[in-house]
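For this view, one protein chain was removed and the others were kept in their places.
Right after this comes chain A.
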Amino acid sequence: MSLLDIRDLAVSYGGRPALRGISFTVEPEEVVALVGESGSGKSTTAHAITGLLPRGGTVDGGRILLGDADLASWSPRRLESVRGTRIGLVPQDPANSLNPVKTVGAQIGEVFRLHGRGDRRTVRRRVVELLARVGLPDPETRARQYPHELSGGMRQRVLIAIAIALEPELIIADEPTSALDVTVQRRVLDLIDDLRAEFGTAVLLVTHDLGVAAARSDRLVVMKDGLIEERGPTAAVVAAPGAAYTARLLDDAPALSARDFRTAGSDGRGPAIVVRDLVKEFTVGRHAFRAVDGVSFEVARGTTHALVGESGSGKTTTARMVARFADPASGTVEIPGAEPGRLFRRHVQLVYQNPYGSLDPRQSVAEIVEEPLRNFRLGDRAARRTRVAELLDRVALPAGTGTRRPRELSGGQRQRVAIARALAAGPEVLVLDEAVSALDVTVQAQILGLLEELQRDLGLTYLFISHDLAVVRQISHTVSVMSEGRIVESGTTREVFTGPRHPYTRELLAAIPEPVR
């Protein structure tokens, strides 16, 4: 008998269907990956199983069989007896999933207390054992610390400790590593694997990252628009996808698509960006902290240079100094051809990570794209209107988009609007700060394609900031790897990816999920 058997599950939010009759099973000791893009219903499935649907969500039909109990028909109160004991949940966002005013130890201990397991002394002992088990050094100290004293990876380990505390039969991990750096991501996934081997727990891994799913699961369930597109053994699905949608997802996943490295010869026009010995310090309390520590690189005209590193490596700070949104403590950024003062912005533009935050919600798309033209007084009203239409067409947005508001657009469309705005004043250098990191793989592939096309047609130079090595491999000609404010290695993308010299680069590359099973 299956451990978890979902039959014809249908869920809707206020009448709008989110799941339209899906069925799949999870066998004991098995890892099933539920993959799909945002809005596919994968997270809704996880929430429905744990009985934690957001307000307005209702189960309209179908059965959720855990062993021989049908959870779909259970009251919320009765479900409480299952959560923690038989199903453990690892939530998505380690930053917001822990109570900031309670110690880590108290939060793990809560699981035991809620289910009436053990007296205070046993609970305390078990908490320390668990923290050691999930690989936190010095567990006794950790138990007394508060969430803000731990890093993102450590918090995710604490959440895993809470999920496995009562040794449940099934762990549901909802995007457990999306918010983590690649190397941390790998360690957390390894931990989940180890625990599964040790306790024989089944894992339902909900993820948008096909790379992670392919590397870590026994079986894949591919979802789209609340329906299952395809399911089967992971190796078989990856090798020969049955549904066109799966094939496209696999194609678009940068980690899985084998592409040639981009190469570019020097065109003799000299570099577009020259950065020398850049230093930036921040004061934290009484201590000065060097976010960027002597960074130097050059970017040839018409090429893409990537700055890679994990959070806190100083890559975004460097990018902001190049775009003159921050001033360096020492060192220089030279951009040949750029004028000083406000006119600098005609030459260098920044595209932000979050397409939801970088567009004024009250402006229409046309107003947003027109803004640089108005600021620099480029053309009269009619000329500006023609130029806006041209730009929207350039980034492949449909003609009617101009009158719409950002909130009516999808993430990918918004990022296209942001790119159109950046192009409006005819810049030569674009600084792209994690510009595709917030997007689904398919959209990400489209935007990367657009960026490549624009570079070819307009001769743009990109400084591409990313933590995602798979994306960097695809888009960049040259790479600098940053760690703790310094560049530890740089070279052409081919050199860095095929023959990494620095141990940190090797660690980063090893952390890219590859299908191994």
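Worth a mention:
Keep this in mind: a contact is a pair of C-beta atoms (placed from the backbone, for glycine too) under 8 Å apart; a residue touches a chain by one contact, two chains touch by 3 or more; residues count from 1.
Throughout what follows, contacts and distances are computed from a predicted model.
With the options "Peptide ABC transporter permease", "Acyl carrier protein", "FMN reductase" or "Asp-tRNA(Asn)/Glu-tRNA(Gln) amidotransferase GatCAB subunit A" in hand, the undepicted chain maps to the protein name "Peptide ABC transporter permease" (source: UniProt). Only one of A:E371, A:E452 or A:E495 touches the chain withheld from this view, namely A:E371.
Looking at A:D190, A:D360 or A:E453, the residue that reaches the missing chain in the full complex is A:D360. For the chain left out of this panel, the touching residue among A:R345, A:R394, A:R416 or A:R473 is A:R345. Summarising the interface, chain A meets the missing chain with residues 14-15, 56, 323, 325, 342-343, 345-346, 349-350, 352, 354, 357-363, 371-372, 375-376, 407, 418, 421, 424-425.
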